[in-house]
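To start, the structure under review is shown below, and the notes come after it.
All protein chains of the complex are present and in place, except for one that has been dropped.
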Amino acid sequence: MDLLLPAASSSASEVDHLLLALLLISGAVLVLVFALMFRYIVKYRASSGFDRGAVAQKTWILEGAWTVATLLVFFGLFIWGAELYVRLFQPPPGALKIYVIAKQWMWKVEHSGGQREINTLHLPVGRAIELVMTSEDVIHDFSVPAFRIKHDVLPDRYETLWFTVTRPGTYHLFCTQFCGLDHSKMVGAIVALTPPQFQAWLEQNGTAGTLEAEGKILFMRYGCSGCHGGNGNGGNQSESTVRAPPLTGLYGGPVPLSNGTVVIADERYIHDSIVLPDQQIVAGYAPIMPSFAGQIGEEDILKLVAYIKSLAPERPQ
Amino acid sequence: MWHPIARLRSRPGGASDDPQDQEQAVHAQLNRLLRAWLLLVLLGGAEFAVSFLPLARPLRPLVMIPGVLMVVTVTVAFMELRRGPVLVRAFAVAAMLWLLVLLSLGSADPLTRTEFHVPNVQVK
Amino acid sequence: MSSTVVHDFQYESPSHQAQTAIAGMWLFLATEVLFFGGLILSWIYSRHWNQIGFDAGARETKLWIGTLNTGILITSSFTYAAGLAWIRAGNTRRLIQCITVTLMLGLAFLALKFGLEWRDDFSQHLFPAASIFKITGAEEGGARLFFIFYFISTGLHGVHMVVGVALLLWIIRRARRGEFSPLYHTPVHAVGLYWSFVDIVWLTLYPLIYLVGRG
Partner (left out) sequence: MNSPTMASTVVEAGQIDGSYLTDGFTIRSWLLTTDHKRIAVLYLASITMFFFIGGIAAALVRLNLIVPEGLLGSAEAYNRLFTMHGVVMVWFFLVPAVPVTLGNFLIPLMLGARDLAFPRLNLFSWYLFILGGAVTLWALFAGGVDTGWTFYTPLSTTYSKGHVVLAAVGIFIAGFSSIATGLNFIVSIHRLRAPGLTWYRMPVFLWSLYSLSVLLVLATPVLAITLLLVVLERIFHIGVFDPAIGGDPLLFQHLFWFYSHPAVYMMILPGFGVVSEIIPAFSRKRIFGYKFIVWASVSIAVISFFVWGHHMFVAGTSLYSAVLFSILSYLVAVPSAIKVFNWLGTMHKGYIRFDAPMLYALGFIGLFTIGGVTGLWVAALAADVHLTQTYFVVAHFHYIMVGGMVSAFFGGLHFWWSKITGRMYPEMWARVAALIMFIGFNLTFFPQFILGYLGMPRRYFSYAPEFQVLNVLSSAGATILAAAYLLPLAYLVWSLLYGEYAPANPWGATGLEWQTPSPPPTVNFIQTPLVTQGPYAYPPPETGRERHV
């Protein structure tokens, strides 16, 4: 029975320090409460003849003291927890993006090089990794206790989760949001490799075409090219009568929307425009794009997103 | 047997006996109610008119302001918020406060959800 | 009419019991405010995520029926309050007349809403759960969400109206049997509070459904 959970990610040790502080504070409070209780039980039991003396009337000072004390301790814990959470919330730029699709009772993982895995995730040690996750049915939750991280995976939306693995090894992957019959079978393994081993693994499993290549094929098959042009450079050329926004150079750049706000086109924006086009309509264009929700599977959307991202080569991947 | 220690009970609207006074009282009431009804109709018209102003889409909910005033009018005039035990006003205020908590804290999440999800990609 | 009024054994006086009953009705209305509050939060979410489609759906609503219904309910609230004023002055005949007018207005509202508007909506394929839906393309999702809110909120409000109509009939029956007097008219007051509350719910739903989306 291993009572110590390995700390294998950069933030894991920080979370452990916070948990240790919480343990110490809880321990102190419990010792105080139990000690006082036992002392009163023994000293002031009915049969003891001990002279009780005057009972304190003015309780303001004492009440005020422990109220302020608890407020200060709690505020400290809040700041500590919130600061770490904010850092865990936003992935650093240039992190290695790996796509994860949760499906009722399995994890499907896709690397940008086209490698595919079921219920396992190979990744390099020492480098910031950003998981871009979505679900094909109910809400799941990608949880790796050894990295002290978890995040719900919502259907029809991209959720991001980032971490940096510090120690090679194999770690548990659990689904921690109840998702039906085989929720407990939806487990997997995270295999952390040293960068050379990871590179070897990539070549060895890189059989299928890259995401962009397959995305280009799907771009034609699903008819996106019909409106957005053969290579996505805008819809008002000769062969298409429909005005559709150009997709070249879209990824990473600002997109002015019809309601006046400006959004930076990330995976989420591209995914949402395919599934729910009327949420964020580009300024100056009529909301005529039909929703592809249900027609294109999440895996194909991933490939389309990868292809559209490849149309903006000058920006970092 | 009951000890007449004063407890929170205000006098009910004493209807005096002679009919002349009653007739008088009723017409005063009816006029008050009629004025409230007129105010409601005016506010309804105002709301209807305001809805045709070209407001930007996120500002559209401002059309609700006359509606809220109509709600206040109905509560004060027809439901007699200001008469009866203090408890009545306490419950009305509690309902509004808790509704406000549900709607404000409830919409804090969607209104602020998109901003933080965009990765800070360097724009050329 | 009985001059003395008997009260429950746990109360000190009839007015003590009457005011307690009124306070109890107000508290029940507070729970109804939270009940419809949850629905308004769903309006905020649905509109926030799909503003264009949601407003497209809102433009399909029949503004004239909504506005007419608002007028009807305001007037019915007025006539009921007038009836209450009459019974406080001891005139049961006037009370019955006022409440009958209120009843007519309530039935007119229901006829307009479910007889005319809903039937028209169904015929125009605006029912969200149906496979064929009037609005297609990018705005279909938001429009369906609007009509989900529309049918649930007006349906719930309709149920409350039907209960209100039943209560009005109950009050009329008891008034005819001469049970109410200036000393005892608590049920009239309580049902009046409920009826005005249902009017208030409509006053909040009316802009949310008919006006906000029509920018």
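Note that the chains are named A, B and C in the order they appear, and that numbering of residues resets to 1 at the start of each chain.
Assume a residue touches a chain if its C-beta (ideal position, glycine included) is under 8 Å from a C-beta of that chain, and two chains touch if they have at least 3 such contacts.
From a predicted model like this one, the values you see are computed outputs, not experimental measurements.
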Chains on display which the left-out chain touches in the complete complex: A, B, C
Selected from A:143, A:225, A:273 or A:310 as touching the chain missing from the view: A:143
Residue, one of A:154, A:213, A:257 or A:288, that touches the chain absent here: A:154
Chain A residues touching the omitted chain (full complex): 1-3, 5, 11, 14-15, 18-19, 22, 25-26, 29-30, 33-34, 36-37, 40-41, 44-46, 52-53, 55, 59, 62-63, 66-67, 70-71, 74-75, 77-78, 80-82, 84-86, 88-90, 104, 137-139, 141, 143, 145-146, 148-152, 154-157, 159, 172, 174-185, 187, 276, 278-279, 293-294
Residues from chain B at the interface with the omitted partner, ascending: 1-3, 5, 7-8, 85, 87, 94-95, 98, 101-102, 105-106, 108-116
Chain C residues that touch the omitted chain in the full complex: 6-11, 16-17, 19-21, 23-24, 27-28, 30-32, 34-39, 41-42, 45-46, 49-50, 53, 128-129, 140-142, 144-145, 148-149, 152, 156
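By our rule, only the chains that are shown with their structure count from here on.
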Steps needed, at fewest, to go from chain A to chain B via touching chains: 1
Chain whose Cα centroid lies at the greatest distance from that of chain B: A
Inter-chain centre distance, chain A versus chain C - centres from mean C-alpha coordinates, in Å: 45
Intercentroid distance (Cα basis), chain C paired with chain B, Å: 15
Chain B: positions in contact with at least two other chains: 56-58
Residues of chain C engaged with two or more neighbouring chains: 49, 51-52
Contact footprint of chain A on chain C as seen in their complex: 49-53, 136-142
Residue numbers on chain B that touch chain A, as the complex places them: 56-58, 114, 116-124
Contact set on chain A toward chain C in their complex: 258-259, 276-279, 281, 287-291, 293
